[in-house]
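Only a single protein chain was left out; the remaining protein chains are all shown in position.
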Amino acid sequence: MRILVSNDDGISAPGLWALAGQLMQAGEVVVAAPDREQSATGTAVTLRQPLRVQKATPLIEGVKAFSVEGTPCDSVILALEKLIEEPVDLVVSGINQGLNLGDDMLISGTVGAAIQGYMRGLPAIAVSIPAGYNDWRDAARLAKLLAEEIKAKKLPQDIFLNVNLPELPVSEIKGIRITQPAHKTHIDSVDEGYDGRRKYYWLVRKKLNNNSAEDTDMWALEHGFISITALQTTLFRKPIAGIDEGCCKRLFQNFKQA
Amino acid sequence: MRILVSNDDGISAPGLWALAGQLMQAGEVVVAAPDREQSATGTAVTLRQPLRVQKATPLIEGVKAFSVEGTPCDSVILALEKLIEEPVDLVVSGINQGLNLGDDMLISGTVGAAIQGYMRGLPAIAVSIPAGYNDWRDAARLAKLLAEEIKAKKLPQDIFLNVNLPELPVSEIKGIRITQPAHKTHIDSVDEGYDGRRKYYWLVRKKLNNNSAEDTDMWALEHGFISITALQTTLFRKPIAGIDEGCCKRLFQNFKQA
Amino acid sequence: MRILVSNDDGISAPGLWALAGQLMQAGEVVVAAPDREQSATGTAVTLRQPLRVQKATPLIEGVKAFSVEGTPCDSVILALEKLIEEPVDLVVSGINQGLNLGDDMLISGTVGAAIQGYMRGLPAIAVSIPAGYNDWRDAARLAKLLAEEIKAKKLPQDIFLNVNLPELPVSEIKGIRITQPAHKTHIDSVDEGYDGRRKYYWLVRKKLNNNSAEDTDMWALEHGFISITALQTTLFRKPIAGIDEGCCKRLFQNFKQA
Partner (left out) sequence: MRILVSNDDGISAPGLWALAGQLMQAGEVVVAAPDREQSATGTAVTLRQPLRVQKATPLIEGVKAFSVEGTPCDSVILALEKLIEEPVDLVVSGINQGLNLGDDMLISGTVGAAIQGYMRGLPAIAVSIPAGYNDWRDAARLAKLLAEEIKAKKLPQDIFLNVNLPELPVSEIKGIRITQPAHKTHIDSVDEGYDGRRKYYWLVRKKLNNNSAEDTDMWALEHGFISITALQTTLFRKPIAGIDEGCCKRLFQNFKQA
């Protein structure tokens, strides 16, 4: 099993190498990650500029590593389309320092990297732990278990999993829950500053203490569980009342009249 | 009705101003858009750096315009959270030069801008026409019709619509279809180059001539229809076989043993 | 006379257009400037990435304008090597908001733009006024006078002038002085901040109240004069004691022994 490992905290992030280290027990690991932190770059892909890639010195021996001057998505696309010649069987992204829950996921570079694997038909896993929590070992170990289950076909092959772990020692974690994303997990606020010459703004995300429903990722994390959410790569919303054939006819009639 | 207009082609793009011009007939228009092209920045939000904003000279009189050194998402977040003091009723993004269909949508900055409006509880519309098609008028007019219908509550308020128009004069457009996103619309390939000193890579997206099903956005566009797709802001995939309580128990048992 | 006008405050800066407006009285004006602020980019040239250029809407009718996604140096190089087909006779950069005095000049994008003109054999002028001073008219008028003198060959053709004006009405300006750069005009200090996730540093330049000698640009500005400093495009320092043939022989002998 060949596993591509990426992240959005950059190729020097300890979480990336903790992950790579564990996954080596499940298969051959190749790392392709941004050369510097790319948090919140979400699904961004670099199309207007060329990309530079360097062979990086791996922090773990035996791992081939590429450092990409680009986003997490760029790293995965380049790795799968160009840098790795042999077929890849799994993409794992993380371990992100900072939970990726609810709506938040959409702007996560960690999830973005996994999206690009899944879009290419590969199973994909994004793994995150709380910001400030410096113990990646359990998260890396869980990722390895998931990789092994995929390899052994105990898990379906067509999966894109968003995995979040609480800041707890294993003995205190209550279990694993299959969840759906909570709706609103953060609120954006905008700080203003002055650099001595001009005003600037700075986006700041503040965590919401919301009362998420019991089936959500947020609830799971707040109650000591590991959360696994199955994702897809479409924003498609099932047919909704009022957006139907009737509205099409009405709109088109008006549109033609102009 | 107050309408925020943004895009990913940048504040000088003619498509933006064609849109703003039409929407002025439906309400008060405020423009907040990236200062330079930000195509394919998708859902990216700038959290690690401050953002600079300038009052921009509007290309249409009477429109307040903000030029943001950031992504489309940054522009909409800043506008809604800080720059516009009065309540906004609708976010319209476009008119993008380049269709945003199928999976592609996820990396679209045009769609990304709309996401940030919809996440804040506002109706949101992303509008695109084919790359190279320089007639924005019909697309802008359709956006105005949609805005008027939202204002008149003929359309549901809780909507996030991805609208794509074909490169055809109105008289040849066959109608409007409510669609779902086609699966694969593009294939990435990677060009290699040399800048006189070092090698570089360049991501290139090539359009697929796929045989999309008749209910897809891609089919609609290829057959002369306007496509409207209803979106949501979650990648959540409905429960799938094998990702269930059983797998949770199994995984957790193994996880605890380490 | 064809005059290329650039700056480092970006193509929307009012100082640029005040300058262009006045210079139109001396010749044909073409504007090529960065699309966004590029202060302190000094001599930086973009070699590792391609450059994007847009025809910009000029704020003054009759002026051809190019907006460059790059540095001031990039803008001038592109304009002179590619964008302007006819020969250019003069490069004027500014009007910068922020004096460019002493050592400071080296990091100034305003001076950087002029360097690229002068390196190509053209007379070049950089013009600056104090930060926060919003009256560009007199500075623009002085630039026009200089352009006219160059055109009329009242001034030598082989010149690269760094011009700084004080924040004073014309009636209170005491005169114009030919100066040399003061040694130390600013001190860098480093602020520390925290973005909610990680520490950051921010370089801040603080003006020194130094006792500059009477022949310096700094002294001139502090005493109500306009300063004109003649520059060249080399950092070469005349032969200095101890860096001589003797040291060459000594070093080379040691070098060969290894």
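Which chain is which? They are A, B and C, in the order written, and residues in each are numbered from 1.
Following the convention adopted for this analysis, a contact is a pair of C-beta atoms (placed from the backbone, for glycine too) under 8 Å apart; a residue touches a chain by one contact, two chains touch by 3 or more.
Because the structure is predicted, anything quoted here is derived from the model rather than measured.
Undergrad: Determine which one of B:Gly62, B:Pro87, B:Pro169 or B:Gly196 touches the chain that has been left out.
TA: Considering all chains, including the one not shown, the answer is B:Gly196.
Undergrad: Pick from B:Arg48, B:Lys154 or B:Arg250: which residue touches the chain that isn't shown?
TA: Among B:Arg48, B:Lys154 or B:Arg250, only B:Arg48 touches the chain that is not shown.
Undergrad: Determine which one of C:Arg52, C:Lys151 or C:His223 touches the chain that has been left out.
TA: Counting the whole complex, the residue in contact with the absent chain is C:Arg52.
Undergrad: Quickly run down the residues of chain B that touch the omitted chain.
TA: Residues 39, 48-50, 52, 98, 131, 195-197, 202, 204-205 of chain B touch the chain that is not shown.
Undergrad: In terms of residues, what is the contact footprint of the unshown chain on chain C?
TA: Output for chain C: 37, 39-53, 71, 73-74, 77-78, 81-82, 103, 105-107, 111-112, 115, 119, 138, 141-142, 145-146, 149, 154-156, 159-161, 170-171, 173, 175-178, 180-181, 184, 188-190, 192-193, 195, 198, 200-205, 226, 228-237, 239-245, 247-252, 254-256, 258.
Undergrad: Using the document's contact rule, name the residues of chain A that touch the chain not shown here.
TA: Per the touch rule, chain A residues meeting the hidden chain are 12, 35-37, 47-48, 52, 54, 56-57, 59, 67, 69, 195, 197-198.
Everything that follows uses one rule, which is that only the chains that are shown with their structure count from here on.
Undergrad: Hey, how far is the Cα centre of chain B from the one of chain C, in Å?
TA: Chain B and chain C have C-alpha centres separated by 40 Å.
Undergrad: Rounded to a whole Å, what is the gap between the Cα centroids of chain A and chain C?
TA: 45
Undergrad: If you average the CA atoms of chain A and of chain B, how far apart do the two points sit, in angstrom?
TA: Roughly 21 Å, centre to centre.
Undergrad: Going by the touch rule set out above, which residues of chain B reach two or more other chains?
TA: 37, 47-48, 52, 195, 198
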